[in-house]
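Yeah, one chain of the complex is gone here, protein chain that is, but the others are all in their spots.
Right, chain A next:
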Amino acid sequence: MSSPPSASASSSPPPCPKKMITLRSSDGATFEIEETAALQSKTLENMIHENCASTLIPVPNITGEVLARVVEFCSKHAEAGVDDESLGAWDEEFVAVDHTTLFDYIRAANFLEIPTLLDLGCQTVADMIKGKTPDEIKKTFKITTACTPEEEEEVRGENQWAFE
């Protein structure tokens, strides 16, 4: 939370204290996040600018478990001095989770409008479905609103070239 000590502490001014924001999840858990990290979320950015005095922001759509991870993601991506390769490796580990958690990240990133997290989550799911047929998708993921065979046949016919 505090900045690393500068080399010539005697000559440079002391670092400004970082402004902290508190987020409250749907189940009442609270999490602190630096303002700079929170600004990665367009939703939070708007809320911060609207509620200038308050530093507690309720996030009703997201549970504590997921919000904790989202805070972790934003903080990591706001860190200075992290090279692209390390960040990429960190991101890969971040999304090496089960489908339920991955979908939770995507929903959270969608609601909070965090482009980097949304892209990361969607790219991960995309990599799982690339090159697959509808039947293979249905084996990998639960799809409760699948088309009837007739509907499927009709849509397949419209897109026949992709199956050749």
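Here is the rule we go by: a residue touches a chain if its C-beta (ideal position, glycine included) is under 8 Å from a C-beta of that chain, and two chains touch if they have at least 3 such contacts; residues count from 1.
Following the convention adopted for this analysis, contacts and distances are computed from a predicted model.
With the options "Mitochondrial import inner membrane translocase subunit", "Trafficking protein particle complex subunit 12", "NADH-ubiquinone oxidoreductase chain 4" or "F-box domain-containing protein" in hand, the undepicted chain maps to the protein name "F-box domain-containing protein" (source: UniProt).
When the omitted chain is restored, the residue from A:P60, A:G81 or A:G131 that touches it is A:G131. Remark: the residues of chain A touching the chain excluded from display are 98-100, 103, 106-107, 110, 118-119, 122-123, 125-127, 129-134, 137-147, 151-153, 155-156, 158-159, 161-163.
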